[in-house]
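Note that this complex is displayed minus one protein chain, with the remaining chains in position.
We call the chains A and B, going by the order they appear; numbering starts again at 1 in every chain.
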Amino acid sequence: MNTWLEILLYIQIALSGLCLFRIIKGPTIPDRMVAIDIFGILVVGICAIISVQTGKTFILDIGIAWIILSFIGTLTLAKYLSGKKLNQ
Amino acid sequence: MAALIVISIGVLFNLFGCIGLLRLPDVYNRLQAATKCVTLGCCSILLGVLIHFGITDAGIKALIAIPLLFFSATVAAHALVRGTYHFGVKMSDKSVKDDYKEAVK
Partner (left out) sequence: MKYVAFFILGLAFWLLITFRITVPNVIAGSAASLICTLIFARYYFSSVGKLVDPRRWFWFLVYLFVFIWSCIKANFDVAYRVLHPKMPIKPGIVKIKTVLKSEFAKMLLANSITMTPGTLTVDIIGDDLYIHWIYIRSQDPEVYTKMITGAFERYIKKFVE
């Protein structure tokens, strides 16, 4: 069971690597921002798999905090894209 | 064992989402495919965590994270696609219809 979980963890990390490829290559700015958003969601999955593999439950707390922080970051980037101030 | 199967299905969905992120032609389609697949994939992984730990503190945390992830991912997708349109990125050549153009002007 543990080896299979480890393989799944490496696959998930490789998928984040694909997102990094899109962040580096992306022809326009919104491309990179979409990839950053998807990267943030993938990290939550990595946290969940690590918490199952090691049995330490506080990593799930990190995952929940990461969801909220990534959400706020994406909203800020989207506000920047539409060319408005943050309080509009 | 059931937890392992659910987690594997989640990673498989994530794989589809990332392939979509690389293959599709423009930002809107990429955002669409990636948001759907990756959100449901990570929800599936969290469901596997819930099955693995049962109803304990860790399981309840995973259960709370699922609706949180759903709402934050969808709202972030709306904000991003709206910002992208206002930023002025053109849709790909395959597009057949654009009703939003008149509303923005």
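Here, contacts are C-beta pairs under 8 Å (C-beta built on N, C-alpha and C of every residue); 3 or more make two chains touch, one makes a residue touch a chain.
If you're wondering where the values come from, they're calculated on a predicted model, not measured in any experiment.
Asks: Could you tell me which of the visible chains the hidden chain touches?
Replies: Those shown chains that the absent chain touches are B.
Asks: Can you work out which residue in B:7, B:51 or B:77 touches the chain that's missing from view?
Replies: Checking each option in B:7, B:51 or B:77, the one touching the absent chain turns out to be B:77.
Asks: In the full complex, which bits of subunit B touch the chain not displayed? Write them out.
Replies: 13, 16-17, 19-20, 23-26, 28-29, 31-33, 35-37, 39-40, 56-57, 60-61, 64, 70-71, 74-75, 77-78, 81-82, 85, 91-92, 94-100, 103
Simple rule for what comes next: only the chains that are shown with their structure count from here on.
Asks: Calculate how many whole Å lie between the centre of subunit A and the centre of subunit B, each centre taken as the average of the chain's C-alpha atoms.
Replies: Roughly 11 Å separates the two chain centres.
Asks: Residue numbers of subunit B touching subunit A in their complex, please.
Replies: So the residues of subunit B touching subunit A come out as 1, 3-4, 7-8, 10-11, 14-15, 17-18, 21-22, 27, 30-31, 34-35, 38-39, 41-42, 45-46, 48-49, 52-53, 57-58, 61-62, 64-65, 68-69, 72-73, 75-77, 79-80, 82-84, 86-87, 89.
Asks: Touching residues of subunit A toward subunit B in the complex: what are they?
Replies: Answer in residue numbers: 1, 4-5, 8, 11-12, 15, 18-19, 21-22, 28-31, 33-35, 37-38, 41-42, 44-45, 48-49, 51-52, 57, 60-61, 63-64, 67-68, 70-71, 74-75, 77-83.
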